[in-house]
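Report on the following structure.
For this view, one protein chain was removed and the others were kept in their places.
Here is chain A:
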Amino acid sequence: MVPMSEAADFQRAQPMVPRIAHVRRRRHDAPDVWTLELELTDGAHFDYAPGQFNMLTAFGVGEAAISVSGDPAAGPLIHTIRAVGPVSRALTQLGPGEPIGVRGPFGAGWPMAQAEGRDVVVVAGGLGLAPLRPALYRLLGERARYGKVTLLFGARRPEDILFRHEVESWRARFDIDVDVTVDHAGSDWRGHVGVVTTLISRLEIEPAKSIAMVCGPEVMMRFVALALMDKGIGEGAIYLSMERNMKCAIGHCGHCQLGPTFICRDGPVFTFARLRPLLTVKEL
């Protein structure tokens, strides 16, 4: 067993060299989404903050940026991946025992310290729940540190609801308000139907003492941020997790540049105040 600090020091010193992990378990979460449980071959514990991401290597195929979706306080390293292209498809097809490369953790995560003592509104769209899950574990694990906690989750269809059993168990708790909506549903669905912004207009909050964490498709995040502002939450208290194509993940190659900002190094989590001028530029 390599001491945690030693493993982390190695990663800091050699950020471009992947550590080797093995897939412990693979679970099918939604039609094209899989969750992988990983174990570093050197046995080290993987330390990270909610909202951080890793560069995962499918050997012989390539690397992709993938957020950590597990519990930072415990358990194995967990990633939830949607198969969209060659790398993500190869990653999602890895079975138990197969090797995978891990570089990271990278980036600035969710504002857990700033959220202390405040009401927290977590808004997730589709796979956006995966990068937010570590924040939810932290919020629920250290519940007394935060005010009212609300999770608003929008998915495409009922069968696309990620971490369904977990979302149901959160909904049953008394210390978090959970509301789920889907865009399309058959007549047997008894929950909400409509885009996730409709849940925001129904939200009962004290805007001055609230902070929001938002993750989902960029268009969804833009409208969610505006809806949260309509509710009175300041743009400096609305945090979004951004996605751009990444290569180095350490601010060297410029692939993830958004105006003057490097998503990998300065983000991926930013306030809406910082992102708003950049998000309204059509092409960068």
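The rule is simple: a contact is a pair of C-beta atoms (placed from the backbone, for glycine too) under 8 Å apart; a residue touches a chain by one contact, two chains touch by 3 or more; residues count from 1.
Criterion: contacts and distances are computed from a predicted model.
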{"item": "Options \"Transcription initiation protein\", \"Cytochrome c oxidase subunit 2\", \"Cyclic nucleotide-binding domain-containing protein\" or \"Nitrogenase iron-molybdenum cofactor biosynthesis protein NifE\": UniProt name of the undisplayed chain", "value": "\"Cyclic nucleotide-binding domain-containing protein\""}
{"item": "Among A:Arg19, A:Arg82 or A:Arg103, residue touching the chain not depicted", "value": "A:Arg82"}
{"item": "Contact with the hidden chain (one of A:Ala185, A:Ile238 or A:Cys256)", "value": "A:Ala185"}
{"item": "Selected residue (touches chain absent from view) among A:Val23, A:Val68, A:Leu136 or A:Met220", "value": "A:Met220"}
{"item": "Footprint left on chain A by the chain that the document does not show", "value": "82, 84, 125-128, 154-156, 160, 181, 183-187, 189-195, 197-198, 201-202, 215-220, 223, 243"}
